[in-house]
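Before I ask anything, here is the structure I am working with.
Note that this complex is displayed minus one protein chain, with the remaining chains in position.
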Amino acid sequence: MITLSNVRKSYNSEVSIGPVDLQIPAGGITALVGPNGAGKSTLLTMIGRLLGLDEGTIEIGGYDVTTTKSKDLAKIVSILRQENHYVTRLTVRQLVGFGRFPYSKGRLTVADEEVISRYIDFLDLRALENRYLDQLSGGQRQRAYVAMVLCQETDYVLLDEPLNNLDMRHSVQMMQHLHKAARELGRTIIIVLHDINFACHYGDRICAVKDGRIAEFGTPEEIMTDDLLTRVFETPVECINGPRGRLACFY
Amino acid sequence: MLEPTVSSPGITPAAAAGDPAPRRGAGAFPTRRARRRYILILGVLALAAVAFAFGLLAWKNPMPVGSAGFWRIAELRVTNVTVMAIVAFCQAMATVSFQTVTNNRIITPSIMGFESLYVAVQTSTVYFLGATGLVAFAGTQQFLLQVALMVGFALVLYGWLLSGKYGNMQVMLLVGIIIGGGLGSVSTFMQRLLTPSEFDLLSARLFGSVTNADASYLPYAIPICLAAGGALWLNARRLNLVSLGRDSTVNLGLNHRFETIKVLFFVSILMAISTALVGPMTFLGFLVATLAYQFADTYDHRLVFPMAFLTGFVVLTGAYFVMNHIFYAQGVVSIIIELVGGSVFLYVILRKGRL
């Protein structure tokens, strides 16, 4: 379980977060949605301890992120941000291998290599594993990054807009992979999404963020109502029943 | 690339041929071919290093090789070759590590005020103490004093600009460069007021040259270098991770700020030794690191470091050998290296890329 209590952060003059109190249960996929600048990514990076808090506490699985040693947290929670560019040239496999750093400290054992292979195969990257990242398409590269954070084998996985810049096919593939990771590997995945319909279909819980606070938190069924979405996104939304669940229409 | 199921044009399956089920590993090289290439280049560089070093020691040595007289003359030249090795070691280790922690492949630690400080110290010595002062201001004490000054300057800078809530690497770099520029303009002013003969004496010290070094510095320089270099070597695996940037480093459980400051501390020691030993060599480190990345083509610092060191040694000894014995223009060696390094810099910044 991830617990945020009374979390505040004033991030330059425009964005300020909090106070946020939130409990995200373990297991499944929790989608963070909300308008631009609502503070979804800021919240996620604070949970992933990449950004400090001004006030309050965040606990992941009982460990306080500000006081627990970073190397111990690296075995509990992993985070992938939106922009990832490295000055070093790395192959897919080398990148995924870095996910083992918390365990191996850079000295990969045979067991580590097996784990790496497992996650490369899990994300269908086997044929690409010796390619350099700059030789991949955007969708393939995004899969490689996700493979790296999964390879970290943490119970909690935080992803900041992993569908950004992906086309429809790659977006669906990515969400299916994440769904599988949650179901088969028992990971708790917190993901920032822009598309409410993706959040509804693949999410087990949706957390709507607005103006730096939690506007709503609940199951997709609870969140997918006309009034609620219209209020959160400040644009008229109608929810209809599609062939596979609720759909939000906002065009 | 060598996955049997993938057929990529232009890639010969030679490397995989004798190995039907390619070993899957996330090591430093994706293929055996890359590993062979690395070993080959390293071998060629090692041979060149030995050849140039021997050339510098033995060329135009009037005594027959192996005789007692030969060794006596060679001994006199050993100091120079040793100094080249130290400078190559310092510049290579420092620049590679510095580029990794700053996450920037086009900067060199020497612009961070080390050289301006050196120039300012040398210039003000002449300015205030005169030519005799400069001559007297030699020996191990001044050497160690300069090293201490430079390291102290670097530590003050890091402590001021990298720690605290607003610690920012880019701001630290730029402030270092600007302070260096300010020191430079003060030095230039003092140089204007020198008599031409004083200036001539000074200008010999303002250009990097292995002849600036005194053999008596070596007993201090070598252990300090080895200690700082060894510390970086022990940090190599962490550096591999730091090269992925702050977010990935923190995510994978390292304290990014601590790692950065630790590495920068060792970098400042190495740069201080190199500068105090031979004077400014602004683009040698840049040249060496850029070439080493091309040669090594791996993320693993434990493999980049030796490549960079050997490259630096070959560049220095090669340049001195060619300039000493072919063009008879020893005085301009460092400037030639600077010009080549500068041209490589121009080429690198005009390539498409991301910084």
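Note that the chains are named A and B in the order they appear, and that numbering of residues resets to 1 at the start of each chain.
The definition used in the following text is that a contact is a pair of C-beta atoms (placed from the backbone, for glycine too) under 8 Å apart; a residue touches a chain by one contact, two chains touch by 3 or more.
Basically, contacts and distances are computed from a predicted model.
Undergrad: As a check of understanding, state which of "ABC transporter permease", "Multicomponent K+:H+ antiporter subunit G", "Cytochrome bo(3) ubiquinol oxidase subunit 3" or "Pyruvate-flavodoxin oxidoreductase" is the UniProt name of the chain not shown.
TA: Protein name of the absent chain (UniProt record): "ABC transporter permease".
Undergrad: In the whole complex, not just what's shown, which of B:I73, B:V186, B:L201 or B:V322 touches the removed chain?
TA: B:V186
Undergrad: Of the residues B:A74, B:L145, B:V175 or B:L201, which one touches the chain left out of the display?
TA: Only one listed residue reaches the unshown chain, and that is B:V175.
Undergrad: Since one chain has been left out of the picture, which residues of chain B touch it in the full complex?
TA: So the residues of chain B touching the missing chain come out as 104, 106-108, 111, 166, 168, 170-171, 173-175, 177-179, 181-182, 185-186, 188-189, 191-192, 196, 199, 203, 207, 282-283, 332, 335, 338-339, 342-343, 345-346, 349-355.
By our rule, only the chains that are shown with their structure count from here on.
Undergrad: Which bits of chain A are touching chain B when the two form their complex?
TA: Per the stated touch rule, the residues are 48-50, 70-75, 78-81, 84-91, 93-94, 96-99, 101-102, 105-108, 112-113, 116-117, 126-127, 129-132, 149, 152.
Undergrad: Could you please specify the touching residues of chain B with respect to chain A in the complex?
TA: By the definition above, chain B touches chain A via 1-3, 5-6, 24-27, 30-31, 99, 103-105, 237-238, 240-241, 243-248, 250-255, 297, 299, 354.
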